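Some notes on the structure that comes next.
A single protein chain has been omitted from the complex, and every remaining protein chain is retained in its original position.
Let's look at subunit A:
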Amino acid sequence: MSGMPDRASGKAPGHTSGKTPGRTPGGTFVGMPAFPRAAHDAVRDPTLRANLRHATRTIRDRRAKAVAELDDWDRLREAGKQIKDHTLRHLGHYLEQLEAAVTAAGGTVHWAADADEANRIVTGLVEATGEREVVKVKSMATQEIGLNEALEAAGIRAYETDLAELIVQLGEDRPSHILVPAIHRNRAEIRDIFRSRMARWGRPAPEGLTDTPAELAEAARLHLREKFLRAKVGISGANFMVAETGTLVVVESEGNGRMCLTLPETLISVVGIEKTVPTWRDLEVFLQTLPRSSTAERMNPYTSTWTGTADGDGPRAFHLVLLDNGRTDTLADEVGRQALRCIRCSACLNVCPVYERAGGHAYGSVYPGPIGAVLSPQLRGTASAIDASLPYASSLCGACYEVCPVAIDIPEVLVHLRERVVQGGEFTRHGAKVTLKPAGGHAAERAAMRAAGLVFAHPGLLRAGQRLAARTRRAHPRTLPGPGRAWSATRDLPAVPAEPFRDWWRRTQEGPGRPERTDGREAGA
């Protein structure tokens, strides 16, 4: 279980070095077990279960209230879906338009086909400034590409400035939620991390720090202030990019985003290509649906928009790195591409019964929860055990689809990806068509299904089999041997009745002189 935090002991993970252990620049977690094994450990951690239950239930109710305030929610949701679908259908056009607009406004646009290239570009840009440290706004894209690790390898220190990201970074932990990466930590754990780790990164935690959220926030304010005030390079992602104007949008709460976007001399934004919207007007939809879905607020405390560089206000140099890293592969899948509509609100995590119990780490990706289960296997392919298992990390209850503000039919994509894992077939990887073999672990299931097909097609075979099963029922094992063991490890085998249904039917319903029923059941029940 290398790379898995030692959660069961209740301690912060004990890694000897490195900021985010076990991460590769590709964004996967080295040695990450498949979802069922990781979840198996997580559901046995009572602290984690309690933290998640408390947090997700709190936000769930509040979101429902915030959404109910808008009587046109369904129409906003539909418009958001249509805007994103249209943009994806013409993505090349809008990216070229965006590039031209950003360039005209004084920015520089870079294109990165994969994580390594994006990391190389950003590292080169930071090195060109001569600086050895950067301040970062919370960004899923930079987590996905493992930018902090790449910068560290080049001797550049990246300071996370979002409170939850700070908790994760100080605790040498991994994020477990899109919006609140430290959701798996309660206030007491956060206080312990601040007390023991802040001094290593700069200003230590105040003496006598308690675990009240206000005091913890104050400690973070003091710790990060000196870093903001001296920072020369800021790195961000973006929630939206407006093609017609070249405007980028960052939605946040704490003000760390504003600090990173306005105080440094150089700003580098790494943004997935799917974050594009065609027009300024389109923001009227998402600035209504995102805050309410995400933090259950009418509006988040701070939203910053900027277009290139502005004279005398904010950074003098602005670089936009447009990131592919599997997004065009996802785009090539007509069913799966709807996952690219995602605006990273995390409402689907908060309502998911599987997420609530297993937590974010079990998903083995920076994108946990239902959206992660459809996004990660598409961005990364289904070659690894964890990615092949993610489409199964769901009960298909559909709650995620109900709350999604851009109407991503997550269950539909999950089933589609399961099909891909089990049956294989053609899909796109790194821009090229490849043929995927059926996953090995599913060979027994496929053999069983083929056998079942044969038997159901031949009534005589079925009858003979059922009678044999009924006669030998006392000898049946509780678990299956051989390749069936994995299946029966988590399920009870169905009990075989003493008499097959078809025999019972013939005896009770069709025979001459239908006997009086004596067992109290309704005939034909």
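Heads up, the rule we're going with is that a contact is a pair of C-beta atoms (placed from the backbone, for glycine too) under 8 Å apart; a residue touches a chain by one contact, two chains touch by 3 or more; residues count from 1.
In this section, contacts and distances are computed from a predicted model.
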Omitted chain (choose from "Amino acid ABC transporter permease", "FAD/FMN-containing dehydrogenase", "Lactate utilization protein C" or "Cytochrome c-type biogenesis protein") - UniProt protein name: "Lactate utilization protein C"
Sole contact to the chain not displayed, among A:T305, A:Q338 or A:T382: A:T305
Selected residue (touches chain absent from view) among A:L98, A:V122, A:V270 or A:L283: A:L283
Residue among A:L331, A:C345, A:V374 or A:V413 that touches the chain left out of view: A:L331
Contacting the left-out chain in the complete assembly, out of A:K136, A:R258, A:H319 or A:H361: A:R258
Residue of A:I273, A:V351 or A:I386 in touch with the missing chain, whole complex considered: A:I273
Touching residues (missing chain, whole complex) on subunit A: 51, 54-56, 58-59, 69-72, 75-76, 78-79, 82-83, 85-86, 89-96, 105, 110-113, 117, 161-164, 167, 179-180, 182-183, 186-187, 190, 213-214, 216-218, 220-221, 224-225, 228-230, 242, 245, 247, 253-256, 258-259, 261-263, 273, 278-281, 283-285, 287-288, 295, 297-307, 310, 312-314, 322, 324, 328-329, 331-332, 337, 428, 431
